[in-house]
Each structure stands twice: as structure tokens, then as C-alpha cells.
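I'd like to ask you about the structure that follows.
FYI, not all chains are in this one, though none of them got moved.
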Amino acid sequence: MKQKQDKRQYTLAELTQGLDVSIRGDANCLIEGVCTLQKAQTGRIAFLSNPLYKKYLSNTQASAVILLSDEAQACSVNALISRDPYFTYSQIASFFDDKPKATAGIHSTAVIGQHCQIDPTASIGANCVIGDNVTLSAGVVLGPGCIIGEYSTIGEASCLHANVTLYHKIQVGKRVIIASGTVIGSDGFGIAKHQGVWHKVPQLGRVIIGDDVEIGSNCTIDRGAIEDTMLEKGVKLDNLIQIGHNVQIGEYSALAGCVGVSGSTVIGKNCLIGGGAGFAGHLTIADNVMVTGMTAVTKSIRTPGVYSSGVGGLVTNMEWRKNSARLRRLDQLVERVKSLETALTELERKEA
Amino acid sequence: MKQKQDKRQYTLAELTQGLDVSIRGDANCLIEGVCTLQKAQTGRIAFLSNPLYKKYLSNTQASAVILLSDEAQACSVNALISRDPYFTYSQIASFFDDKPKATAGIHSTAVIGQHCQIDPTASIGANCVIGDNVTLSAGVVLGPGCIIGEYSTIGEASCLHANVTLYHKIQVGKRVIIASGTVIGSDGFGIAKHQGVWHKVPQLGRVIIGDDVEIGSNCTIDRGAIEDTMLEKGVKLDNLIQIGHNVQIGEYSALAGCVGVSGSTVIGKNCLIGGGAGFAGHLTIADNVMVTGMTAVTKSIRTPGVYSSGVGGLVTNMEWRKNSARLRRLDQLVERVKSLETALTELERKEA
């Protein structure tokens, strides 16, 4: 591994070459890194996307800020005007990315199985264990300690960070990124109770990971029971996510941390799933569904939209106890209203 | 490792030999694998257990279907009639299980401690690290990268997949399966605050895993503080489950993914715990309790039955906001009903 030690500087003109942005201010201003608006310093570039942070714009010490044209007049420093500041930031930030670069080749301590097809441009880290009949395409990077089960294949330019475990027969697409500790292809939770005892149901499917998928750290993605578990192209998973057997997740859906998806549930394309949400099994979720954080998705969702479960937002514990008491009081209240209605009808009858 | 490459075919008669099923149709029909009812093909066998999938039965392209006798007349292909189709499926599916088989012996890269007792039929994968005084019984399989702490023992025919970590003095029974990334025996969360600072409380117990337990991937099971953390015979854990120190889980209980059980809680036998459920500490849960997914179990459960927490199922986010507003309106409603009652009493008094 080698690291970019030269803290190179770029002019705003260099950073924005080819990008869909316009510079308002000094195009020759030198930038040596990124910063936030609030903890900014000279020589750094910040961005404004989340309105929460707008209050820091007027006094920022950054040398330049990426923002919408509407925000530009509140900006007293150099401005890069973009229709999508966060996307533009992601392009510019890549100039300053100093993460280690892998070098091609197989580390001497790696254990390689028989009949593997390993492209000479692939990089296999220390202590990796590659099973028989594995295929690693051009530019694949395996961090140290990765274990790849037999007959698995990894597509071009995909990167598995340290300590990723792939079981056998897993198919990983191109430009996939998998963070450390993630396990792909363990057996689904298939158990059949017979005469009071659980019996294991063989899990015969695979896991198919589409191109441009990114998976966070310590996730678990189970192999299918019969068919395959599938993450389609461009799916993004945060950390500590559990994907049950036979699950399918549609293109460009994104799941935040700690989500659990039970077996055989199918999630559509372009869905956004909040952190800690959980899905029951055997559900179908339409395209373009957004689920808020910690929601229990207990039934299928057929229509795009935003969904939640539970009642009562965050309150003090005292208020929370009161809310629960209120709820229990409801039956009694219904009875009191019923009595009132009867008494009133009686009165009205007399009156008439 | 070696893999069954011959996609062998079996007749229905061969597949069902000794099983408690009857064949309706051609007992010589050749089967080469399993399938689902909906994505079926000739030469494959499917099963019908979950009523959700009954709609696919009449048009299935499978060569045979395992089902209840009640469903058989809706089946236009060969039928295997069983009183427990899912269990029968699990038996038949094992004919087609092509997962890698381990071969006995210690991989040359494994690091073995002193005074270990390793049965010659045990299989120790590449880069395993075995501490001193470890006992591995006949037929034990350790996938690559497993780390076994000193004085731990693993019973006959148990299998730890790649990258499992066992701390010291952990006892694993017979025929136990532990999936990748799981950590057993880390210190419980024992901290004592004294003069504003947390102090670590030594965790002196062990973890005892009974026979026939299966544990999914990336689970964490803490060692006991004083006594041992214990999973009894036949317990089944899905992935990403947290088991706190001193927890005991009774025979044949099954926990779905992402469940958390806080320290010193005791769960009975034959319980079914839905995904994402959480248990407070120091609780006692009776035998035969079912807890629905994402339930917060905040008190002990003394009676078998089905339990849930929270209110309000999955709704649109707009409806969810309305529900919360309704709840807040309740106090006001109670006041209005109280006023009505007073006014009505007054009216009735006048009337009389």
C-alpha cells in the first residue's frame, strides 16, 4: 500500500474543470482540502446542502463554498454555484481522498485454492483465503483477511475491505464495495419444527450482488433457500443490516444502518429505508417507497409514499407514561360518551 | 474442500424412501433439484406450506409438489402428500445440498496452541488460531480464520464457519453450527460508575452452548459476569443477535434476526421471538411465549401466549402524524366530556 503524502493544492478552476458549476469569485484561489462551514479554515472548501447548516454560511472561514445560486448572495467568500451542491462536493472531495491504494498482486501469506481465475491486476491482501474455483476480475481488491468461498466470482474493480467473508457460489458484480466484517451467503434462517425439535432446512440458493452496489460494515446477507437473494444494481446498504434469505432489493434503493429485512420480502426500486426499520417476511414493497426510521413494516406497501408505524414521537418519560394511561382511559371515555348520548336523547324526548 | 459436481437425479421413490409421505403420480419421475412453485421448471420439486403461495399451485411447472392431502386435488403434477410439507421438503432438499465438504486435518497455515486435544477427524481451516488447552472433538469443522480461545471445547460434529471468534473457556456442544463473524464470549457490559467515572466489572463466567444449537452470522454472545450465559439444546438464533451476560435461553426457542436480549434475562423453552424484538434486563419469560417483531419486552411474562408492544400498525406518514395528534387531543376530549356530564346533570335536575 502507498499513500498520497503530498498535500496537493488545486485552484478552484482545476477542481471544477468539466463540472456543471460556475465560479463566483477568484478562480485561482488555492484549495488544499475540504471542511465544514462551521469549522472552516483558509484554503479549504465547504458546501451547503442541508438547510440546518445555513446559519453558518455568513461567517464561514472557508476559502470557497459550493451552494445553490439562491444561497450565493449570503456567501461572502468564493462561491461555486451548483444545481446539486452535495453531488458537486462529492466530485471535488475526491481530489483530496487519501485512502490507501492497493497494489496489484497476491500477498505471500494469502492462501489460494485450486482452479481459481485471478486477473493479474487484482490485489489480494495478507492472510486472505480463496477457495477453489474462485474468479476475481481485473482490478479487484481484497483487503487483508478476506475469505472467499469456492465458486464465488467478483466482478471488475470491486473492492472488499479487510475481513469480509463470502461463502461459496456468491456472485458479486462490478465496482461493488463491501466494508469490513460483512458476511455474505450464510445460511438463511430456515428451520422446520417436527415433533418438538427444529430441523435445519438446507439453503440451496446463492446471493447475487449487482453492479455498483455498496455494502457497509458488519452486515449479514443470507443465501437464498431455493432461489437467490438479490441486491440489484446501485443498491446502497449502510452498516449492521440484516438481509434474510430470498430477499430482493430493487435498483438504487438505499437502506440506512441497522435495518432488518425478513426472508422473501421484495423491496422495489428507488426506495429509501430509514435506520433501524424492520420488515416482516414475504412482503412486497412498491418502487419509490420511503420508510421512516425504526418503522415496523408489517404488511405490503403497494403505493409509493412515506410510511411510518407506532404513535407518539419523542417525549419525556413522564409524558410517555401519561400517553399510555390516556390510551387505557379511552374505553372508559367511550362509555361515558355513550351514557351522555342516551341521557341527552331522553331529555330531548321529554322536551319535545 | 471438494464439491459434488455431479448434478445427480433421483426418482421420487428414491427421494421419499423411509419418509412419512405418499406419492400421488409417477414414482419414477426424475428430480434433479428443488424450486419454488412460482419459478418452477421440469425436473424440479417444490413444496406448499405457506398459504400465501397457494395461488401458484395450479399453474406450477414443477415436476412434483410436496403438500398436505387437503391441497392435493388442486395439484396438477406429481404430488408428495405429507402431514408436514415443510419438514418433508427439508429432508428431500438435503439430497441436493452442494455446500462444500470439509476434509479432515489441520491446514498448514493454522496456528495451534499447546496442550490441545484435536481429534484426527477434525478439520481446521487456513489461518485458524487455536489457543492453548483447546479441545476439538471428532468431526469438528472450523472454517478459515476461526479463532478459538484457550480452554474452549467444541463437541462432536460441530461446525464453525469462517471467521468465527470464540473467547477462552467457551463450551460448545455437539452438532452446533455457528455462522461467520459471530463472537462468543466477549465481556458482558458490566460497568460500575464511581465518582463520575465508569469502572470495568470483571466478567468471570463462561458461555455454554447446548447440543444442536444453530447461531447465525455476526451475532454477539457475552460471557457471564459470575454464572454462565447459556443457550440450551436446540436453540436457534438468526443473524445479528445480541445476547447479554448471564442470559439463559431454554430448549428449542428460536430468535429471528436483530433481536437483543439484555443481561440476566431468562427466556423459557419453545419460545418464538420475532425479528428486532428487544428484552430489558433481569426479566423472566415463560415457556411457549411468542413475541411479535420489534416488540419492546419491558417486563417479565409469566403466561404462555402472544405478546406485542406499541400501538398503531403501519400507516402512511400523514396518518401517523394524525394518530399522534389524536393522542395529544385526548386530554382535551376528556375535559369536554366532563363539562358535558356536568351540564347534563344540571339540565336533568331542572327537568325533574
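Side notes on the structure shown:
By letter and in written order, the chains are A and B; residue numbering begins at 1 in each of them.
To be clear about the criterion, contacts are C-beta pairs under 8 Å (C-beta built on N, C-alpha and C of every residue); 3 or more make two chains touch, one makes a residue touch a chain.
The structure presented is a predicted model; accordingly, all values stated were derived computationally and were not measured.
Here 2 identical chains are displayed in place, and the whole complex they belong to in this file is assembled from 3 copies in total.
The working rule: only the chains that are shown with their structure count from here on.
Chain A and chain B have Cα centroids separated by 24 Å. Those residues of chain A whose C-beta lies close enough to touch chain B in the complex are 109, 111, 113, 127, 129, 131-133, 145, 147, 149-151, 163, 165, 167-168, 181-183, 186-187, 189-194, 196-202, 204, 218-220, 222, 226-227, 240, 242, 244, 258, 260, 262, 278, 280, 282, 290, 292, 295-299, 301, 305-313, 323, 326-327, 329-330, 333, 336-337, 340, 343-344, 347, 350. Note for the complex: chain B touches chain A at residues 1, 3, 33-36, 39, 50, 52, 84, 86-87, 89-91, 93-94, 96-100, 107, 109, 125-127, 143-145, 161-163, 177, 179-181, 212, 214, 216-218, 234, 236, 238-240, 252, 254, 256-258, 270, 275-276, 293-294, 310-318, 320, 323-324, 327, 330-331, 333-334, 337, 340-341, 344, 347-348, 351.
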